[in-house]
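Incomplete set of chains, arranged as in the complex.
Letters are used for the chains, namely A and B, taken in the order the chains are written, and counting of residues starts over at 1 for each.
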């Protein structure tokens, strides 16, 4: 059994790791880290876990934790892991970081968009960007996996085949994303109160959202560039009145004269064998409800002859494939387990 | 492998049986019955099942089905199964009926509350009421299981220990229940449209809801009576703006001078060893979200010295423990499998 420690286990992403690992046949949680709820029963913080988790929340001592477990998930605020990570820890355990600390290769880009100093840039180089379907081979041998963001996973997977195959003008990409409110975390803030979110839609972080450079970097690599900002996108996140789910609607100018079959072949080339990616049948639009609670990412596209553009739609559950599910998928890869172990979650409808 | 046939597989309860059986290690679905969608791909009716279910919907030929499978789930309108069930079918397969056709022992009560003639009353006597935690032993050898209703499961389990132990005046029971909208089914009706349900609460079927006699009959048995209407309750269902979940708040006059520990002991007596029943810690109120997607039923109570009454609160997911989950639990009992096989569903939060 793989021994698992979670730092930040009482946030929504951390709690989702718990939900998934509880049914994972080869892993068990040994440490429920939570700075906010030290010494409190985990099941008192999450009532759904009553009788399922008997443990008490512990503090965030990552050095101690490294001696007790095989893998650490950090579902923590930006800057936390960068502030405590050491070579000694990485020698002892695998680390899957759900924060952004090691996602961005250019530390100046990180510091600009996140507005904080990076305390351990020496580990950025070796960190592997944990988008499983794209970087599977590199993840296998990694010590430190930078688990992608929720918007990011959905955006990159939506555009990857198009950029990789040169089907679109890579500088024409516009990503309009709609997210459930769990993406905003469990912090007590007025804008996330029920009465503020319910019956409401709004854009936020327009042109300044921190997932932008992460998407740009990965799509730059996909385009064949070694630069981290060869692709410039517009990314607009929206808050939707639902708990879970991200829907990306992306637009780009076609760079080639393509038809449905050609573009479909591009998606199939990269995704046909992927268990967690479903390229939908022609003309079917993804719905976030179809992936809720599961590790699926659904995608489809439509070509517009009138304007010579493509519209791509992608959907995933922001806390599963967009966070905890992908983190467990990364763990499976790191430990040589079948990639879908513990992740055969059937989407819940309704 | 147990071969499973579902008649009415495209309703919400039928679809939930599919969701659960897909992860059941000892059962597989062989027949997706759906009168409304004959010859249509199941995954076109439920987009969440894309790439998970490749089958086509079949019509409702139960006689043919009986030759092909080991167990039939009927998630059909009232009167359907009563109209087609035969001795020949029951000789070949186990039948778990999610409709009300065989739940009520007194056929005149059934005909009065449901307003339809019962076409095969000869099977009522042998049918076992499939409330697993109460009737487990009888279910084992049954051919025909009458799977309880959603309101019913929640109501009976909430009051059972109190009635059984004579703690309350059995004719003082008032059950105020709040249900998610999936309980109303997938039929296209104006009152179930999003805009009619969202931002709205209402009672409906007040004093006339058809689950009333079912609750009364089972509580009558619990009280030691052989009559089906020895207990008379008030049952008020409400429609709540959520997909899933039933919350029962029940009230009764205390018949004895009891304290918390006494009443707690009564609940523990019947439920402590039950995997799917969670008696919450003192003063913790159940929340439907804590059981969503799982087969759990959560319960707690408070004693009011001011009025000498008890308030009981019970919560379950109406399509899982209130329908499909309990149906699979019954299947497990019927086939001698561990009762929780395929049902270790961790509640999803948020």
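List of remarks:
The definition used in the following text is that a contact is a pair of C-beta atoms (placed from the backbone, for glycine too) under 8 Å apart; a residue touches a chain by one contact, two chains touch by 3 or more.
Nothing here was measured: the structure is a model prediction, and the numbers come from that model.
Taken over the full complex in this file rather than the chains on view, the one protein sequence occurs as 4 copies, with 2 of them shown.
To be clear about the criterion, only the chains that are shown with their structure count from here on.
Between chain A and chain B the CA-based rotation angle works out to 180°, given as a multiple of 5. Centre-to-centre spacing of chain A and chain B amounts to 37 Å, using the average Cα coordinate of each chain. On the side of chain B, the complex with chain A involves touching residues 12, 15, 19, 22-23, 46-52, 182, 198-199, 243-244, 278, 280-281, 284, 287, 289-294, 298, 344, 346-350.
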